[in-house]
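Excluded from the complex is one protein chain; the other protein chains are retained at their positions.
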Amino acid sequence: MTSPIRVTVWGENFHEQSERDRAGMAERYPDGMHGAIANGLTELLGDSASVQTATQDQPEHGLTEEVVARTDVLTWWGHATHAGVDEAIVDRVHQRVLGGMGLLVLHSAHFSKIFRRLMGTTCSLAWRNSGDTELIWTVNPSHPITAGIPHPIMIEEHEMYGEFFDIPAPEELIFLSTFSSGEVFRSGCCWRRGKGKIFYFSPGDQEYPIYHHPDIKRVLANAVLWAQPERGTGFNPPAVINSPPPHIHTRHVAEGVEA
Amino acid sequence: MTSPIRVTVWGENFHEQSERDRAGMAERYPDGMHGAIANGLTELLGDSASVQTATQDQPEHGLTEEVVARTDVLTWWGHATHAGVDEAIVDRVHQRVLGGMGLLVLHSAHFSKIFRRLMGTTCSLAWRNSGDTELIWTVNPSHPITAGIPHPIMIEEHEMYGEFFDIPAPEELIFLSTFSSGEVFRSGCCWRRGKGKIFYFSPGDQEYPIYHHPDIKRVLANAVLWAQPERGTGFNPPAVINSPPPHIHTRHVAEGVEA
Amino acid sequence: MTSPIRVTVWGENFHEQSERDRAGMAERYPDGMHGAIANGLTELLGDSASVQTATQDQPEHGLTEEVVARTDVLTWWGHATHAGVDEAIVDRVHQRVLGGMGLLVLHSAHFSKIFRRLMGTTCSLAWRNSGDTELIWTVNPSHPITAGIPHPIMIEEHEMYGEFFDIPAPEELIFLSTFSSGEVFRSGCCWRRGKGKIFYFSPGDQEYPIYHHPDIKRVLANAVLWAQPERGTGFNPPAVINSPPPHIHTRHVAEGVEA
Partner (left out) sequence: MTSPIRVTVWGENFHEQSERDRAGMAERYPDGMHGAIANGLTELLGDSASVQTATQDQPEHGLTEEVVARTDVLTWWGHATHAGVDEAIVDRVHQRVLGGMGLLVLHSAHFSKIFRRLMGTTCSLAWRNSGDTELIWTVNPSHPITAGIPHPIMIEEHEMYGEFFDIPAPEELIFLSTFSSGEVFRSGCCWRRGKGKIFYFSPGDQEYPIYHHPDIKRVLANAVLWAQPERGTGFNPPAVINSPPPHIHTRHVAEGVEA
């Protein structure tokens, strides 16, 4: 039997505490957004995952070397305080992703330091908060992230995220969202960087109870399974090598070349 | 000065003549749909293109060896009579695409023999003809096919084409369409096959005057420019070669290997 | 516990029986090439796979409706008698791939009907049979097909397959081969078509005992695991749908649009 996937759900934990938002947040997310995400993963993944949370207001943003070293998949939600994230922690997470840790980047974390660093682009987009209905359509129906997902997922009310979304062309495009005013967004996108897999998923604004939506929980659970590192590859990022010639143990090589 | 791009606009020319549709077609497309597409290209490309038309009801569907041999870019619109297209003509067009000819596949030609053969998939999709407004959004703003195109293009009324569209993942995704009922479609997609470039563009149902829309005409003209073959590569498809070893004219190779 | 992956190893079974080759084949492949491939998969996958073989000389090439309907992953090796494969069987396999069956295309099967049909290109390449040493390098080290594979794999003697290989750009490029005379080949390539996954892997000429090589066996076993269909998606290819508008059950949509 394989050991459980070690998931760390990272949250900014700002709106939960801010004077302006805390009442609404407490209603929508009594355990915080990170708590809701963690609960959903635990509910759906059961024994196959071991889920913990970490938040920006903790020492080292809750992402100590020890925590990162025992994380297989990290989920990242941030919005208002991206700028406050310490570059050294971003370095640590970046190295871990390149070494094989999966990363789920959620909603407004398109503007997080870690995502922009992994993408190399502005990661800018169009947005509007006017309670549009969002429909999330599958364009890769045999991809494991879409297992058990309806076509479309419907979110009754949500913030609009629209194109142009300035990202490198997704290596696998999974979901497209439409909004009731007519916009479109590449809302589920996969990339590999180094040995790590990255999934960006746009639903999840703090003003809407998105992370209680059963289909959204299912997408996140599927994405954790997809993003987990290959067993046995270690967590070292690829490194430069001053490489000796390959050892070739027959006479055929030289002969082939001389022919 | 470079010689003009030789464009052949191919049309099924069925609805134009069918008892049921010919009155409406004559109103929307007095020169036929192929005529309208050809006129738009001539208007926008001027001396840089030489545009002719060919239709399915002509001998060899208007695609004789001679015609194909002097075509740099072929546009293909078909709908009701895909099954009547001779396999030998499909072979001829297929070989020419693999040899470098550009191909623009339009609207219901997603189900044409030539497109299905190039894609290898069912090319099926969801559809509904209920006069939805279609918005066409650019997701690749520095691609030459998008030059001068508004974001979004608006088509007031059109047939809906929706996902899942069963195509190989586009090598370059250019446009996404949304419809007023909420559907989404990958409406502008690029691939290379052999030495040829292929652009699928979904707008263009026979019941709507799409090919007079200035933005649609602009997309098609841009796509002709993009899809034209590289000069000087000939039109032979890649062929199998029983290949001698590369001629390496120094002693370094063998030494390097023996080291 | 999940049920075993149902693998069918398909072989042309021509060289095994031809007057010219049968003596050498009997020495290299006493169970036939298909037998060797099947043995390797059984050895490495154990209870997680149920492996059977089928050959071209059987009725319906061994690929009856019943056999295909109970196949999750099909491996295909052919060389001398591609032309003799019945189009109706190719249709059947094609539909099954689009419906989700994994397909491993081996060596000279680059010219098989099924591969050419799925790719849409000539699938031509450069080749030379002069016993070159082949080195197979991993360019996607976190891909599951590469688990446990050395960098490089060395094959002491093999037929050379070189570029240009006329295939659609691989969606995932896994392996690159070099040959002792200096050529290069994209020797491990992944695509999706419909709901099915396809892996082309070039090692495996009939004149060399490639399929006994432990690293090659490992690649094939990994590829079977990778190519298996997602559970629960059925095996129907994507189909055209005349689709009603999505059911949206709140007032927000219309309001959002009218705003």
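By letter and in written order, the chains are A, B and C; residue numbering begins at 1 in each of them.
Just so we're on the same page, a contact is a pair of C-beta atoms (placed from the backbone, for glycine too) under 8 Å apart; a residue touches a chain by one contact, two chains touch by 3 or more.
Quick caveat: nothing in here was measured; it's all calculated off a predicted structure.
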Among C:Asp21, C:Asp57 or C:Glu163, choose the residue that contacts the chain missing from this document, as touch is defined above.
C:Glu163
Among listed residues A:Ala23, A:Ala83 or A:Ile241, the absent chain is touched only by A:Ile241
Looking at the whole complex, which of B:Thr8, B:Ser108, B:Thr122 or B:Ser180 touches the chain that is not displayed?
B:Ser180
For the chain left off this view, which of A:His15, A:His34, A:His61 or A:Arg193 is in contact with it?
A:Arg193
Touching the left-out chain: which of A:Met119, A:Val139, A:Ile210 or A:Ala227?
A:Met119
With the missing chain put back, which residues of chain A would touch it? List them for me.
98, 111, 117-122, 124-128, 130, 160, 162, 164, 166, 168-169, 171, 180-183, 191-194, 237-246, 248, 253, 257
Residue ranges of chain C at the interface with the undisplayed chain
133, 135, 137-141, 151-152, 162-165, 169, 172-173, 176-178, 180, 182-184, 186, 245, 248, 253-254, 256-259
Which residues does chain B use to touch the chain missing from this display?
100, 130-133, 135, 140-144, 147-148, 152, 154, 156-157, 179-182, 192, 194-197, 229-233, 238, 246, 248-250, 252-257, 259
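Note that in this section only the chains that are shown with their structure count from here on.
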Middle chain, criterion being Cα centroid separation:
C
What whole-number Å value describes the gap between the mean CA coordinates of chain B and chain C?
30
The distance between the C-alpha centres of chain A and chain C, rounded to whole Å, is 31
Where chain A touches two or more other chains at once, by residue number
133, 135, 140-141, 152, 180, 182, 248, 253-254, 256-257, 259
